[in-house]
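A protein chain is absent from this complex, but the other protein chains hold their places.
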Amino acid sequence: MEALLALAIGFLVGTSVYLMLSRNVLRFIFGLVLISNAANLIIFVGGRLIVGAPPLIVEGALAPAGIVANALPQALVLTAIVIGFGLFAFALVLMFRTYSTLGTLFSDQMRVAEPRENFET
Amino acid sequence: MDQQERTEDRSALIIGILPVLMSSVLFLWFLGFVPQIAEGLVIRSEFGWVPSLGISFSFVLDGLSLTFALLISGIGSLVFLYSNTYLSRHAHFSRFVMFLFAFMLSMLGLVLADNLILLFIFWELTTITSYLLIGFGHETANGRRSALQALFVTGAGALAMLAGFILLGLTIGSFELSEILDQSDKIQSSGAYELILLLILAGTFTKSAQFPFHFWLPNAMAAPTPVSSFLHSATMVKAGVYLMARLHPGFAGTELWLWTLTIFGAVTAVLASILAIRQTDLKLALAYTTLMALGTLTLFLGQESGYAMTAFATFLIVHSLYKASLFLVVGCIDHTTGTRDADVLGGLGRYMPITTVAAALAAMSMAGFPPFLGFIGKELKYAGALGVASEPVLVAGAVLAANALMFTVAGIVAFRPFWQNRKASLPRSPREAPWQMVIGPLILAVLGTAFGLYPDVLERSLVAPTVASLLGSIEDTKKLTLWAGVNLPLILSLLTVITGLLLYWQHQFLRAQLSDILAQLPSFDRGWDHFLGALKLVAFWQTRLIQPGLLHHYLFATFATVWAGLTLAILYGGIDFRFPNMAKISLQGAAVILLVVGGAAVTTVTTSRITAMAALGVVGIGVAMIFIVFSAPDVAITQLLVETLVVVLVAVALLRLPRLDVERSRSRIYDAALAVGVGTLVSFIVLAVVSQPFDRRVTDYFETVSWPEAFGRNIVNVILVDFRALDTFGEVVVVAVAALSAYALLRVTAQSKQKR
Partner (left out) sequence: MNSVILKAGARYLAGLLLIFSIYMLLRGHNEPGGGFIGGLTGATGFILFAIASGTKDARLALRVEPQSIAMVGLGIALLAGLVAAIFGDDLFTGQWLFLGGNEVEKGLPISTVLVFDIGVYLVVFGSVLTLLFAMEEEI
């Protein structure tokens, strides 16, 4: 199962790279969302996959009975999802502001910080 | 005068008087050391600073540093007094005083420092204060250019010098000069000697404006005249000479030392004297004679004989006295008449009697007439030059030429403006300058005369101890005397006077000829502009190469680097890859994964915003389902909630944005190729990771202690809030910062828009 997921992750990364290389910032944001998901899945799959055994301890027991899913990557991914949301929201707001100020979504035309000026001697 | 102006005047008075008092006190304090130092004592004091690196606040007072300290503090106090009148009306007078005082303290630190690193720090402080002082008139383009040029030239040299210092310190194993200089055998036999010497000379030659770095010094005359007199004649430019003298005991005696210093010193001296004749601006003419003096001093430091060292020590003092005096005289002339042009000035003797006396005394010393100290200095110079064992004729010839030309310049600067008839009318009618301005040059000029009449005093108090610092004992000091009998130096002196008189008689003609010749030759100053221009072009070109300002370029470079780096690491590092077992695939899992892949594919190809949004939602839900299937309820809940919020956010923002375009650019093929490459590589790496045996030790630990020690049965939550709580704290900080930044971005710009 891990193998199939690995292939899917590769596909996700491929599509997100392609989207992030687009000159349209909106597509870049889509790529950002996809690559966040891919990164979370990589961490998750790195801890191996176990079906039907969440990392909970039954009441009265001292430790989980038998093998349960790996809790550590789950904890890491959980916070990563929330942070990824923060990043996405910030990027979206930034893009929106850029659009309302510059009137374009094409990154090649956003030249305020690095203008295409000619060198003066 | 209204109230405010009066208080400003009073504060200017205090600001002006304080440094005069402080530097006078310093001067008297140093003067108190003269008897001890004259007896051959060397005073050292040390405080630790960075002991692990061998850096300390260590200071040494011997003949050489005492001579410099007296010159710095003595001329300093006169220059401060002078500036009080010269610049008191200037809007930035207090700034000027602060810069100048900071310079004086750094310069004192430089000549007293015994630690190489400490010396370097003071050295750079003088560079910076000099930059600020040259650029004091920063309103003019010329002032800015000159300041920057001086900073670049001396700063670049200082960096080379620092490298030399560090090499030297590592070779000897100490940064203390007093320890290093005792081991001249070890220095000169080490393999790095040539490199160390050349690096340090790069610093001293740039600082003391030796050929071919001489061009910055005349430009530095953009500074106010007191600065030129103090920094660019009497003290700072002599820092390079000082360092060469300081290192003399450890470094001198090799062919490399001898010839580098002799040749560069001689070339600088002769070239500068010729260029000095050409100038009509009195200040510039003096600047070139300063170059000539620096060249002569360097030339003598190349030698090791007692005559050369005595000549060095004497000429060092002589030059500082008469040159500072003459600069201040020029400042007086400029201040009262409004011009410094030698062709315009004339007949000032009647209106400015005291200035005239000061100028005459200083100029006689400069020209080398008896009974002035300059005469003794000149005799010693000839004796020293003739003492050069290998090439006495060449060196003596260079000194003769320089001296004769200096005689001529002395006439141009200090004779013509006062005695010759005026040819043109002056911008302002001449009158005597205020006493604060006249007293400085007068004292300096009178000192030059007094020492000439009583050379024994100077010899015992300063010259002999300085020679002792250079050669190790005062035995080698030659007698300072006005009359040494008829000998070769005296004959050469007569020759100097005759040549100088001839040159002075014909100097107008010579000047015209020189201007014609020099116009044909390449100028170092213009070369500097070309150099800077080329530097800027290269910088521009490489900035544009690396930073074209296109997001696409940056991202493409980033992903390509990631791809290439990982591929290389795998190719050379090797990877343990086993082809995975595809048998254990559940239908449920495969369906969910297909959902994710499908969503990603649709997002990539669609040109509809709504479709893209929906497809992204599908990916998000699919990922959440993967978490559910593989036993991660907490993560799945979080993912679903975040997915809901993303939809809300996107719904708010997305529909106000323009439609997606259809991409038909040719370069998208390369993007697609790179995307396929990165995707394949990631798949490969994840496959390799999951085919490895798994180490559950960390997880086992969390599972066993979660309930007994942390009293929680949800292991994921226990990790978040207990075991790794500090990480979680960091993460919520990030969330809060992201939210606040987005909020600020929206609110602040919206407000500024409303205002408009």
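Labels for the chains are A and B, by order of writing; each one numbers its residues from 1.
Everything that follows uses one rule, which is that contacts are C-beta pairs under 8 Å (C-beta built on N, C-alpha and C of every residue); 3 or more make two chains touch, one makes a residue touch a chain.
This is a predicted model, so every value here is computed, not measured.
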| item | value |
| --- | --- |
| For the chain not depicted, the shown chains it touches | A, B |
| Options B:28, B:591, B:645 or B:698, residue touching the unrepresented chain | B:645 |
| Touching residue (missing chain; options B:459, B:476 or B:634) | B:634 |
| Residues of chain B in contact with the chain not shown | 633-634, 637-638, 641-642, 644-645, 648-649, 652-653, 656, 710-714, 716-718, 720-722, 725-726, 728-729, 732-733, 735-736, 738-740, 742-743, 746-747, 750 |
| Residues of chain A (touch criterion as defined above) contacting the omitted chain | 54, 56, 59, 78-79, 82, 85-86, 89, 93, 96 |
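Just so we're on the same page, only the chains that are shown with their structure count from here on.
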| item | value |
| --- | --- |
| Chain A residues touching chain B - in the complex, by the definition given at the top | 1-28, 30, 33-34, 37-38, 40-42, 44-59, 61-64, 68-72, 74-75, 77-79, 81-90, 92-97, 99, 101, 105, 107-108, 110-111, 113-116, 119, 121 |
| Residues of chain B defined as touching chain A within the complex | 533, 536-537, 540, 547-552, 555-556, 559, 580-582, 584-586, 589-590, 593, 596-597, 600-601, 603-604, 609, 612, 616, 619-620, 623, 626-627, 629-635, 638-639, 642, 645-646, 649-650, 653-654, 656-658, 660-661, 663, 665, 668, 671-672, 674-676, 678-684, 686-687, 689-690, 694, 696, 698-699, 702-704, 706-708, 713-716, 719-720, 724, 727-728, 731, 734-735, 738-739, 741-742, 745-746, 749 |
